[in-house]
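All protein chains but one are shown in place.
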């Protein structure tokens, strides 16, 4: 088992090379999730958004979540990053990738990680709308 | 909604460009699955394997499965390919990618597609073992 | 009697030792035709684990076969 890596990233990351880091001769299954910035939330037209994080706490909490998923679902490896800063429609805001022997645990582990990340990381999102307004979103309101 | 595309591929495919084909301004979630050739099946050491398909039937059945998933889970788009020919450990044998507004349907749609592909496509796998033997596998026996 | 082409894939092809053959038969359905070729070539898989296509379209085992059809016998699949 390789050690899990969670990163708060202020620049785009290469998902292709992250995928490579999950490889193992015994891995038969890889599942991934990407959260993309979309143009509508709660029927308001979004033109861009800003993510803010407490990097130190988010990083250690993110690694904790990856370790939990590896143990719970017997994953071979898991990696994830979350972007911060100003993102445009279509940008990848968050990525999760896991490898496992079989597909069941790969899907379940990947889903567990993204669900926990969304609720536990100190990350905040401010949406900028077509009408010039902006608003801080919380995960109780509409979300990917 | 873009029309779904399923391909039987005799050469490696660019997953990065397939991912691009799933993009849409309203898509907030992307889920993908990759089946990788692994070095062990049923505790036998696998050194490589060979996939054979009936390309015409596999392609039309694959497209049918993608359409089913798009309708059932309200996906924005779905793509998939399955490799044929001689593959080595670590090679990507099958890929499924879907985009949706939210992550629940993305995960469920992706899972539905790979489960159905494995049971419904006329594709056969022959494993070659370290001891020189080889054997046709069926999906009742060990599998990713 | 009708003339029908039987095509074999994967382990069926290896067991039959040929890819395809033209057979004369008096059966009506794909299921009965499979029973005949299973005896001919010693196939042991029950139909419930196999699939059949007629003229490159997946078909039910109770489909009627006609003169000149190509009947494709698919052994248990293993995609992914």
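By written order: A, B and C. Residues from 1 in each chain.
Criterion: a contact is a pair of C-beta atoms (placed from the backbone, for glycine too) under 8 Å apart; a residue touches a chain by one contact, two chains touch by 3 or more.
Since this is a predicted model, take the numbers as computed values, not measurements.
Contacts of the undisplayed chain with the visible chains, over the whole complex, involve A.
Remark: the omitted chain is touched by one listed residue; of A:29, A:75 or A:114 this is A:114. The chain not shown here touches subunit A at positions 35, 51-52, 54, 56-57, 60-61, 82, 93-94, 114, 117-126, 136-140, 143-144.
Operating definition for what follows: only the chains that are shown with their structure count from here on.
At the centre of the protein atoms shown, by the Cα-centroid criterion, sits B.
For the pair subunit B and subunit C, the distance between mean C-alpha positions equals 26 Å. Taking each chain's centre as the average of its CA atoms, subunit A and subunit C sit 48 Å apart.
For subunit B, residues touching at least two other chains, in rising order: 35, 114, 143-144.
Listed for subunit C are residues 80, each touching two or more other chains.
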